[in-house]
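As you look at this complex, bear in mind that one protein chain is not there, while each of the others sits in place.
For reference, chains read A, B and C in written order, and residue numbers begin at 1 within each chain.
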Amino acid sequence: MIYLRYFASLRETLGHSTAELQIFEPQTVLDVWQLANPDVPLPENTLAAVNMDYVPLSHPVKNCDEVAFFPPVTGG
Amino acid sequence: MIYLRYFASLRETLGHSTAELQIFEPQTVLDVWQLANPDVPLPENTLAAVNMDYVPLSHPVKNCDEVAFFPPVTGG
Amino acid sequence: MNVRICDSLFDPFEQIQLFQHQLALQGKFGATSIFIGTMRDFNEGDDVQAMTLEHYEGMTQKQLCKIIEAAKAQWQILDCLIVHRVGGILPNEPIVLVCVWSAHRAEAFEACRYLMEELKANAPFWKLEKLATSEKRWVSKNH
Partner (left out) sequence: MNVRICDSLFDPFEQIQLFQHQLALQGKFGATSIFIGTMRDFNEGDDVQAMTLEHYEGMTQKQLCKIIEAAKAQWQILDCLIVHRVGGILPNEPIVLVCVWSAHRAEAFEACRYLMEELKANAPFWKLEKLATSEKRWVSKNH
């Protein structure tokens, strides 16, 4: 199982902030988005993190990973 | 009459912090030092101010001016 | 701890003083550089009534600690403190505090600026503005 997190406008777009997904073979971060949200194209500029570190969308995802998607950050 | 001010190590070297000097013709800041302190060569790196603004040693001095001499500043 | 996430109003000066009192650096720091970000009542030409700051609990702390490590590798700093507000916030309230202590001023100035720029670029916070018109919008430009 992998654990999905969505933040800010992305969370609002999807209507939920967390999800779980069973993966059976190595997948990339982008694959994970498409599997979890087959009807929603990944918005441009979306950032991704695996286990709380920034990663590119091509980054591999393994079982038990926490995968997060969010828009550009605007803190400070 | 012009009014002389000396600060920090320069004040200590001369043994006084103020002096007055009568000038009868246009003089430069350097002239003023030499007239006021004929036995003390102006120490290297000395800064000068006329009426509380920095000036070069060649700056003219006129009657009633306040002329100050001091070492490089070390505040902050 | 060099990183604090606050879900209610904080006093940046109190935070600095409390932290500074715990530092075993009395007489060692000659320079303290501080940045405080405060909520304005305007943005992108609109009046702003209130704001909600969302963040990614856990990742925020992880990224801020990484930023601090990078600053420590680059400048000789004695210590630093980052405080960031989350949740509901009103104009004139502090959003962020960055404070750096060092022996000399160049390091403090440069590391403080670096920490602030990196925080804005990489720490997972998002601002949701409530405009005077009651419209809500996600801030998209992070000047």
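The working rule: contacts are C-beta pairs under 8 Å (C-beta built on N, C-alpha and C of every residue); 3 or more make two chains touch, one makes a residue touch a chain.
None of these values were measured; they are calculated from a predicted model.
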Chains still shown that are in contact with the chain withheld from the display: B, C
Candidates C:32, C:52 or C:122 - the one touching the absent chain: C:32
Interface residues of chain C (partner: the chain not displayed): 13, 16-17, 26-42, 91-92, 103-105, 108-109, 112-113, 116, 143
Contact set of chain B toward the excluded chain (per top definition): 5, 7-9, 49, 52-54, 68, 70-76
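Basically, only the chains that are shown with their structure count from here on.
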Farthest chain relative to chain C (centres taken as mean CA coordinates): B
Centroid spacing, where centroids are CA-atom means, of chain B and chain C in whole angstrom: 48
Where chain A and chain B are represented by their mean Cα positions, the distance between them in whole Å: 72
Interchain centroid distance [CA atoms averaged], chain A/chain C, Å: 26
In chain B, residues with contacts to at least two other chains: none
Contacts with two or more other chains, residues of chain C listed in rising order: none
